[in-house]
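Single-structure report; data block below.
Excluded from the complex is one protein chain; the other protein chains are retained at their positions.
On to subunit A.
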Amino acid sequence: MTSMTPGSTVASATAPTRPRSSYWSHLKYVMSENPVTGLAFGLFALIILAALFGPYLVPHDPLATGVGAALQPPSLAHWFGTDHLGRDVFSRVVVATRLDLLISVSAVAISFVVGSVIGSLAGYFGGWTDRITGRLVDTIMAFPLFVLAMGIVAAAGNTVENIVYATAIINLPFYARMARAEVSIRRNVGYVQAARLSGNSELRVLFGHIFPNIMPPMMVQISLNMGWAILNAAGLSFIGLGVQPPSPEWGIMVAEGANFIISGEWWLVIFPGLALMLAVFTFNLIGDGLRDLVDPQRRT
């Protein structure tokens, strides 16, 4: 390789070796750069812990009635008070995390996968693919989304799976549209042309080369959507079209507690409501942090 020395000397002179920072140090950097992101990740960890270990950690069985006197205000024995059946509100709020998270995560996962595949195909191939999927998405968007979800659950039956499907369907258009826009601006950039020259089939160009590059904006969408999906599931339960009592779920708890606000038993609504708010808040905050984590350009 003697003839190549001009190249190698110059290249090595301009590129001092630098240790590649690990994923963890990058995580640490992202968090410390923006304290709000750190806070969001902290809350997120808390929610995940509650979902995973909540049922084993809570002081009382969330379904057991009469663990205390009915409708007691918060006290040391019952941190969030007790409800009209004498159940421990704190235990119910913590245990509900798992169900609410499960519904929203699976719903968002389904709408992300289906929506972004449809949107990517439309954005990449254009033409008839785009027209058909575009009109399909427009049709879904044409309905008031929550009413559509209500209709789906009412028609298909009142089960957890159906809540997941309904939430997934109404979220699908957002992913499809975003993926379409992000793919179509990238479909003829240099590296895509280069990938075609390297012998990649069209589908491989789309899902191997373009798709990973649209992940950062999609990540933000996912996280914002998570909060929305939690609200949606809770909303469905609130109006009685979702998780059935006595399962602990934030939406039902707010619905049940609403009857007691007038008589001054505020803790039945406030605590599940706060949990809901905190979860939505966390997922909305975490979006930017997630984008920074998945974007290689932010990793120096």
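By definition in this document, contacts are C-beta pairs under 8 Å (C-beta built on N, C-alpha and C of every residue); 3 or more make two chains touch, one makes a residue touch a chain; residues count from 1.
The working rule: contacts and distances are computed from a predicted model.
S.K.: Leaving aside the chains you can see, what is the UniProt protein name of the one that's missing? Options: "ABC-type dipeptide transporter", "Ferredoxin", "Xanthine dehydrogenase YagT iron-sulfur-binding subunit" or "Competence protein ComFC".
M.R.: "ABC-type dipeptide transporter"
S.K.: Of A:201, A:244 or A:259, which sits in contact with the chain we cannot see?
M.R.: A:201
S.K.: From the listed residues A:154, A:189 or A:258, report the one that touches the chain absent from this view.
M.R.: Among A:154, A:189 or A:258, only A:189 touches the chain that is not shown.
S.K.: Need a quick check: the contact residues on subunit A for the chain that isn't drawn.
M.R.: Subunit A touches the chain not shown through residues 1-12, 14-15, 17, 20, 29, 33, 189-191, 193-202, 204, 209, 212-213, 296-297, 299-300.
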